[in-house]
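One protein chain is absent from this view; the other protein chains keep their places.
Let's look at chain A:
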Amino acid sequence: MKNVIDVKNLNLTYNTNGSKPFYALKDVNLTVSEGKFVAIMGPSGSGKSSLLNVLASLQAPTSGEVLIDDQNIWQLNANQLAKFRGQKLGFIFQEYNLIESLSVFDNIALPLSLAKAKAANIKEAVNHVATLLHLTEQLTKFPSELSGGQKQRVAAARALVHQPKLIFGDEPTGALDSANAREMMNYLNKINNEQHISILMVTHDGFSASFANKIHFLSDGQIVQTLERGDQTREEFYRAVLDFLGTFEE
């Protein structure tokens, strides 16, 4: 099966003024096959967000290769990179990342507007994802008038609306209570299963991670363990994750 993400020998070093360099990612190798849902777990400060930022082309690595959909993203120039992101990637980040000056509809429509889609097509696509994520009632509102869970769903709708190859999520449930988190994960699951969009999600929460097909564990910038869900049900996988975390923490 084809890989949407193929990461080889990735290193990321932060050079803080004065003090010695900090190695945030050390020789990371990782693949995500097409249509799969992969989670990355690890304690705070282990480098999860750093890894995601590099993969999502938001931050340049110190060394190593990142192939997304067979494209080495760090060989693209700023314009090509922007186009690439606009066509192939979707983002759901922890701080919602909605634009307050735009209505919910316009927020969701942004990736399509950027791709210069026709107004009628934009409307259709936005309505479609809004139905999927139960946002039809909220379309004319502004972000400041939404609850946390609703905002997160708007971010998901925006990540989804242009039918990307791959969605990146950084703690997409981080700011949600457990009911909202479960709902969000169900949506992501649905997106993954029905739209065949691959998902790479970073989380420190085992429950959210248990929706994935595969979980990589990160510690001090290195992948230390990988769990495959295989034929297990979500509940079984969740228990396996918790068991592993119990040993991992020690």
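Following the convention adopted for this analysis, a residue touches a chain if its C-beta (ideal position, glycine included) is under 8 Å from a C-beta of that chain, and two chains touch if they have at least 3 such contacts; residues count from 1.
Going forward, contacts and distances are computed from a predicted model.
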{"item": "Listed names \"Fe-S cluster assembly ATPase SufC\", \"ABC3 transporter permease C-terminal domain-containing protein\", \"Dihydroorotase\" or \"Aspartate carbamoyltransferase\", matching UniProt entry of the absent chain", "value": "\"ABC3 transporter permease C-terminal domain-containing protein\""}
{"item": "Candidate in contact with the missing chain, chosen from A:71, A:87 or A:163", "value": "A:87"}
{"item": "Full-complex contact with the absent chain, from A:29, A:72, A:113 or A:178", "value": "A:113"}
{"item": "Touching the absent chain when the full complex is considered, from A:19, A:79 or A:247", "value": "A:79"}
{"item": "Missing-chain contacts mapped onto chain A", "value": "56, 58, 78-79, 82-87, 89, 91, 97-103, 106, 109-111, 113-119, 122, 142-145, 158"}
